[in-house]
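My structure is below; once you've seen it, I'll send some questions.
Only a single protein chain was left out; the remaining protein chains are all shown in position.
Coming up: chain A.
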Amino acid sequence: MSYLDFLAEHGGRYIDGTLITAAQFLLAAVLAILLALIAGLMKLSANPIAKGVAVTYIEFFRGTSLLVQLFWLFFVLPLFGITFDKFTTGFIAVGLNLGAYGAELVRGAIQSVPKGQWEASYALSMSPATQMRRIILPQAFVAMLPPWGNLIIELLKGTALVSLIAVSDLMFEARQINGSTYLSAQAFGTALVIYYVFARLLVTPFMRWLERTMRRRMGRA
C-alpha cells in the first residue's frame, strides 16, 4: 500500500483528530493564560493567604508530571463526587499544568517593569487596579510574550497526553490507525508531521505576529 493510499484511507480520521487536538489546545491555552495571570498576580500580593495559595498551586503543578495530574484528575476526582467527561478533564489538566509555568512568567515580567513606572503611576494617584491595568500589565505583557511562545508549544505537546484518557485527539487516532493497520511508520509519522506543521506554521508565526504588533502598539518597534 503506497503512502497516498494510506492517506486516502485514513486522512479523514487524521483531520477529525487534528480538530479535537486544536479544540483541546485552544481551551487549555485560555485556561492556562487566565490561571497564569491570576496566580502570577496573587504571588506578588502582600496578602499572605493569596500568596500562599498561589505558591502552593505553582509548586504543586510544576513539581509533578502532567501525566500524573491528568490521571489523578481522571481517576481520583470522581471519588470526591466531581465528575467531568474525559474531554473536559483533558483540557483542564493541561491548562492547570501549563498555567503554573505561565504564572512564573507573569510574575517575572511584572517584576521586570522598571520601578519608576510604579512610582510615576503612584504619583499620579492612580488606584492600584488602574495602575496595574493601564501601566504595569501592558508593559509586562510585551516582556513576557517571547517566553510564552515556547510555553504555548509545550502546551500543544501536552495535549497529546489526553489521548491516554481516551480523548479522540490526533495522538489517539494515530494509535488506533497503528493498531488496525500495523503501519507504524506511516501512522505515527503522519501525526508527528501534523503536530510539527501545527506548531511551526500556525502557532509560532501567530506568536511572532503578536509580539510585533504589541511592540508596535507600545511604541517600541
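Here is the rule we use: contacts are C-beta pairs under 8 Å (C-beta built on N, C-alpha and C of every residue); 3 or more make two chains touch, one makes a residue touch a chain; residues count from 1.
Assume contacts and distances are computed from a predicted model.
Looking at the choices "Ectoine/hydroxyectoine ABC transporter permease subunit EhuD", "N-acetyltransferase", "Cell division protein FtsI" or "ATP-binding cassette domain-containing protein", the name in the UniProt record of the chain not drawn here is "Ectoine/hydroxyectoine ABC transporter permease subunit EhuD". Check A:Q111, A:T130 or A:S184 against the missing chain and you find that the one touching it is A:S184. The residue from A:Y14, A:F91, A:W148 or A:Y195 that touches the chain not shown here is A:Y195.
Where chain A meets the missing chain, the touching residues are 59-60, 62-69, 71-72, 75-76, 79-81, 153, 156-161, 163-164, 171, 174-175, 178, 182-185, 188-189, 191-192, 195-196, 199-200, 204.
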